[in-house]
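Of the protein chains in this complex, all but one are displayed in their positions.
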Amino acid sequence: MNVMVTDPVQQGADDGRISDEVILKVDNISLSFGGVKAIQNVSFDVKRGEVRAIIGPNGAGKTSMLNCINGFYHPQQGTITYKGTARKQMKPHIAATQGIARTFQNVALFRGMSTLDNIMSGRTLKMKANLFWQMLRTGPAENEEIEHRKFVEKIIDFLEIQDIRRTPVGRLPYGLQKRVELGRALTMEPTLLLLDEPMAGMNLEEKRDMSRFIIDANEQLGTTVALIEHDMGVVMDLSDRVLVLDHGQMIADGTPDEVQANQAVIDAYLGVAHE
Amino acid sequence: MSEAQTSRPLEADFDTIPKLLLRNAKRFADRPACRVKDLGIWQTFTWSEVRDQVRDLSIGLHSLGIERGQTIAIAGDNLPRLYWTFTATQALGAIPVPVYQDSVADEMAYVLEHAGVTVAVVENQEQVDKLLSISDQVPLLQHIVYSDPRGLVKYDHTHLHSYEALQKLGAEQAAANAQLDDWWLGEINATTGDDTSVMLYTSGTTGRPKGVILSGTNFVRTAANANRFDKLNETDEIIAYLPMAWVGDHIFSYAQAFEAGFCVACPESPSTAVSDRREIGPTFFFAPPRLFEAQLTDIQVRMQDAGWFKRMMFDNCLKIAKRCGEKILEGRFVNPYDRLMYFFGNILVYGPLRNQLGFSRLRVGYTAGEAIGPEIFSFYRSLGINLKQLYGQTEASVYVTMQPDGEIYPDTVGKPAPEVEIEIADNGEVMFRSPGVFKEYYKNPEGTAETKTPDGWVHSGDAGFIDGRGHLVIIDRAKDVGKLNDGSVFAPKYIENKLKFYPEIGEAVVVGDGRDYAGAMINIDMNSVSSWAERNNVIYASYQELADHPEVYEMIRRRIVEMNVDLAKEDRMKGSQIKRFLVLHKELDADDGELTRTLKIRRAFVADRYGPFIESLYDGSARAQISTEMTFEDGRKGIIEGDVRVEDVSAPANVPVQEAAE
Amino acid sequence: MELLHQIFIGPFIEMAGAPDLLVQVVWEGFVSGILYALIALGFVLIFKASGIFNFAQGIMVVFGALSLVGLHELGVPAWLAVILCIGIMFVLAVTVERVVLRPLVNQPEIILFMATIGLNTFLIGFGETVFGGEPKTMITAELGLPTGVTDVQMLGGMVSFQHIDIAAAVIAALMVATLAIFFNKSKIGRALRAVADDHQAAMSVGITLQQIWVIVWFAAGIVALVTGIMWGARSDVSFALEIVALKALPVLILGGFTSIPGAIIGGLIIGISEKLAEFYWGPMVGGSIESWVPFFVALIFLWFRPQGLFGEKIIERI
Partner (left out) sequence: MFYREVGDLKTTYRSDQQVLTITQERYAIFALLAFMYAVVPFIADDFWLNTVIIPALIFSLAALGLNILVGYAGLISLGTGGFMGVGAYACYKLTTIFPDVNIVFHILASGFFAAAVGVLFGLPSLRIKGFYLAVATLASQFFLEWAFGRIAWLYNYNDSGAIDAVNRSLGGFALTEPYGDTKFQYLVTLTIVVFLTLIAINILRGRFGRSWMAIRDMDIAAELIGIRLLPSKLLAFAISSYYCGVAGAMLVFLSLGSAEVESFDILNASFPVLFMVIIGGLGSIIGSFLGAGFIVVLPIIISTVPRFFEIDINSATVEHFRFMIVGALIIFFLIVEPAGLARLWQITREKLRLWPFPN
């Protein structure tokens, strides 16, 4: 059995990074819990290859938006079109099979497992050896495990976390946990990577590292990124386009410069942030 | 000794490293040639694989226009790929020039320009950026080859090549054209041992670095001799972690490895070198004294956290080891009781400790470069680690003297290595001649003439003497050695080192050139003396206060007497016994310009700043003051004030008084 | 076809055919349900206040009853035995808090759960060592509990009501009322309710967490003692009761771990459904199905309403 594993660091390195293909289109969606309206009539799109930021004050509905995209919440109205297929309801694991990976605001690692196992678990979908071979751990099971380990090691190398390979993630400092979580998402070889506040609670140096990893993932691995972030500096540096939400409604959408100049944004977001 | 460990005769046919590669690819085809910790495992290459890797790279480099006689720069941490670049370059008859990977852009520019480098093979983006920043200063440099593509994908690749692509290109060409392999073999055979093998730039303390040209024979002969001397063969293993631009690494991890056919392991990164060493378990190892020193301190610190029982066991075992460990290592007679105790100690402490340090499999370890504290040296040896000293120089392809098994003395650097002749010049300078002696300094005939006599003797620049046992003792840099007014030799560093081996003494400056006698300015070792103070309820507020304490003075005086007694036993040195001393009011500090960054004393600077103190050592005054304005590194100005007592060393020790008890 | 008829139609025809019997069966179920509800109630008290799944609640029932009978056998008058048993329950609560809960504070809940299983095992051994392993008879008369039977003519037949069962229902109702007043009116009760939501809040009322634990375990102990008396009066007192006590567990998944009304309603549902099942369907498969029917009832119920009877729909947040 031959498992094809591509080299994550070699593929996709063209300079025409962003294509015109709209990989994700969110059309007029609304979501509410009981009486609380989390998202109201929001529409935006993500193009293949770009870094798309979603910003907004607390409670703006950013995380809910990501939850809708990867199928954890189901919006009451509107459609989400991903890779040309519109859908209303989708189970999270289906989103995963279609190439949507995700990190969480509060690190959602598997605390009892090592860094290596956490990242290996990102390959679950790509592993096929059946229970019989798994029991004997020879043949396809072993080969597959080795092939995927090679891939995972490249991600570990990419994120520079070699020395914590065997450490249970529960014992790692917060910044490293976030990095491992990014690693787990990247090993899924996602087409679309959703990052929920990847730099929350980090110091300046950790933020710089994380920014570098996100840029590298975008440029070298060709991953489309949609991220939520509070640090405006980071958002302006990283992203190609920025969507601004406030109280579940979209108040601006455009390039970082446009958004920064937008009066509604300044009032709603920056005003709040500078208080 | 098993059959594999008996020495082989020298093989005249293989007089260059590429020829040794071809030999090893046949003789040790499936034995590991090198390993590198990468992607979580030790990626291992056999000699026959290395041959193919090197050939492909050679052909790839050739396609970049590399011809016989050209120079190629190599910069990066120890990596098999960079070692292969050495061989691939040498196979073409071109000359590799390794550059210190941490040198700043300017230093690198100088070397590359001086050596006329046309192609540089480097590790990663950091080095590429450095080279690009100096590209206008190095007009000859045409191509840069990088090993790690990270961050470089978006760079302009007209003159930039990935190692992988270059090697693949070579492989494709070789596959397409069967004659290319023959051509390559022909190139190797066309190179003789007399041709230049490598050019190493010595990081001189003064002036610009000099390019030392060394031939294939230099390395192959020296390596062969060293391998025979310590019976190293293809079953051995070394970990390569010292800078590739340093001659030591070039001989230990490259020439000797190729000559004996042993395996070279490269750590994952400098920060994991220690744990990687544990995994590899080198059988042959080199480290500078400060590494052994730091490691010993680390052991002591970690053991302080142990429970009382474990600490007691540890201390007792070390006592036993101190008593008989070295004797057992050297196969000398030890009474059965001690032998039994050592056996238990080996189970409880020495064995586990060797395991922790990664020395369980070590057969030979060397240290050199500076004097190693006898306590430290003995500590390792008493654990059963065969640590030895050598004396070497770039100009000699390293080996000048080595300590033979069974003749280990902490204060000597051993006997002349095989095929090495040694003489002591009239001014005390050590001169040597050997097959490893360099050809010349590159583009520097004056320098060559100054260092190397027409009949092949090299001025080492170090002063030393041969002791009664036929061992070389290095006392100081020749230019620092002076004379007392009575004409006897005065070697300050030699005496300072002796003083520094006492735990209470942190640093010492000894003066005496052109004076009647030697005097010393002492820095106490804060760790050691403060813990003494704690134990003896001596109260102090600062270093200055502690240094001035009468009991501290008394303690230092006792140590100096002890050393004087020691010196009195050495014919050449007994004139240099210290007659007066003072304890400095502050610690000498690199930040204040008193030490170099490598913590060596800047003698002239100290002599200038502490002039009044030095005078007081000779004018008989009981106190001395200084007050100097100085500029700190950050631009602040301050006044250094000091007021210290000067004391006589009471017992003049021409006659050995009594053996100072340990 | 006949089988389906036998399962899905037959029993109902039977019920309709003899309504007096049906009432009798439902009444039996009602009384068992009350007792299940009481066990579940003790459980809920502890879970609400400390988040501990107290597996030993059932054994505390048996232990309480056994202590009472055991003390009486030793010649202690009934009224004094009851007081002593209350004391024993208090000592038990303090001991559990000191020896088990305090050292295990901040451990994962499964560890505390395991500890209560350990406690369960210990109490079985302890009770049997002290009072012996043989089944005993409850001192119903000495406690002044009624023993007679009232037969009521209705629906074309006779339905008998054991006085002890009526007493059980009344006492249970009183007990729930007392607890409700205690929780809603008293200061300690309010603190206990606070602790269920927020430990900090409880401590600001001036009661330590340790005290709260002792109080809830004591309260659960008294509930267990009362349950034990009622139950013991209906059958023998022995550790075989423990298995029956486990039937409080489906009540819990039905009613929710934290809901007192849930425990009561759940108890009644379980009690009545198990008796109906046993009486009308049991004979088809050899009887004794009341050992597992409650669990299946609860499971089927959960399948359609995972949040339980009184639980709110949970929105998972990530």
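Each chain gets a letter, A, B and C, in the order it is written, and its residues are counted from 1.
FYI, a residue touches a chain if its C-beta (ideal position, glycine included) is under 8 Å from a C-beta of that chain, and two chains touch if they have at least 3 such contacts.
Bear in mind the structure is a predicted one, so any value in this text is a computation, not a measurement.
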item: Visible chains that the absent chain touches, using the contact criterion stated earlier; value: A, B, C
item: Touch with the omitted chain, as defined above, among A:Q76, A:T97, A:N203 or A:T255; value: A:T97
item: Among B:G116, B:G281 or B:G482, the residue in touch with the chain that has been omitted; value: B:G281
item: Touch criterion as defined above, residue of A:G56, A:G122 or A:G248 at the omitted chain; value: A:G122
item: Where the missing chain touches chain A, by residue; value: 70, 72, 91-93, 95-97, 101-102, 104, 108-113, 117, 120-125, 127, 129, 131, 134-137, 141-142, 145-146, 149-150, 184-185, 188
item: For chain C, residues in touch with the removed chain; value: 53, 99-100, 103-104, 107-111, 113-115, 117-126, 128-129, 133, 243, 246, 249-250, 252-253, 257, 285-289, 291-292, 295-296, 298-299, 302-303, 306, 316, 318
item: Missing-chain contacts mapped onto chain B; value: 35, 40-44, 237, 278-281, 299, 302-303, 305-307, 310, 313-314, 347-349, 351-356, 358-361
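Definition applied: only the chains that are shown with their structure count from here on.
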item: Reference chain B; chain at largest CA-centroid distance; value: C
item: Chain with minimal offset from the mean of all protein Cα atoms; value: A
item: Centroid spacing, where centroids are CA-atom means, of chain A and chain C in whole angstrom; value: 49
item: Residues of chain A touching at least two other chains; value: none
item: Chain B - residues contacting chain A, complex; value: 38-40, 149-151, 153-154, 268-269, 271-272
item: Of all residues in chain A, those that touch chain B in their complex; value: 9-10, 13, 15, 116, 149-150, 153-154, 156-158, 162-163, 165, 216, 219-220
